[in-house]
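Removed: one protein chain of the complex. Kept in place: all other protein chains.
Entry: chain A
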Amino acid sequence: MALSGIFLVLFLALHFTINFTSVISPETFNELSHFMGYNVIVQFIMQPILIAGVVIHFVMGFVLEIQNNRARGVKYVQYKGGANAPWVSRNMIISGAVILAFLGLHFYDFWVHEMAYKYVEANPEDPTRYYAETVEKFAPFWRTAIYVVSFGLLSLHLWHGFASSFQTMGVNNKYTPSIVNFTKIYAVAIPLGFAFIAIYHHFNPIIH
């Protein structure tokens, strides 16, 4: 759980870096997207590893949740969980489930579209199409709103999950306060950045 979580955290940083170029340089974004979409190593080694990481993370999350629910057969009549642990740490299954639902939409929006473009419709390579497709995707308000709300839940998930992964892997030492502080910065900055990109492209036709 912790290892797959750390892996996904690292992937998020890469994903954000590439996405952010769409705000500052459409040409760079097109180049990077084309590279990621057609590079053999990325497509046939890194992409399956990424999908495996996502599947392992959420399957383990649900299995742990079921086991943990069984560990307390009779529930408390009164239970003040908020008195000793923050909401985010007690409800990772909720934030995780929302992120999983979001991933379904995200895969449908971009990954399924990409697979259909390349392998079903067998269209020729077009290194200039990615920026326009992204802007078009975020034109509907409902899609942008779903993305922004999901990024909010991603922030909550990261807020607990990132530093927690280190504890699970046995890291609790003088560096722990720094890890916790970095977690807080990362958990806010990355989802906020993703939300900014979605909102930016929603208003992109007006801006330009």
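Throughout what follows, a residue touches a chain if its C-beta (ideal position, glycine included) is under 8 Å from a C-beta of that chain, and two chains touch if they have at least 3 such contacts; residues count from 1.
Rule of thumb we're sticking to: contacts and distances are computed from a predicted model.
Colleague: Quick one: find the hidden chain's UniProt protein name among "Glycolate oxidase subunit GlcE", "Transketolase C-terminal domain-containing protein", "Fumarate reductase iron-sulfur subunit" or "ABC transporter ATP-binding protein".
Modeller: "Fumarate reductase iron-sulfur subunit"
Colleague: Just name the one of A:F44, A:Y79, A:Y119 or A:W142 that touches the chain not displayed here.
Modeller: A:Y79
Colleague: Please give every residue of chain A in contact with the chain that is not shown.
Modeller: 64, 67-68, 70-81, 83-86, 89-90, 92, 160, 164, 167-172
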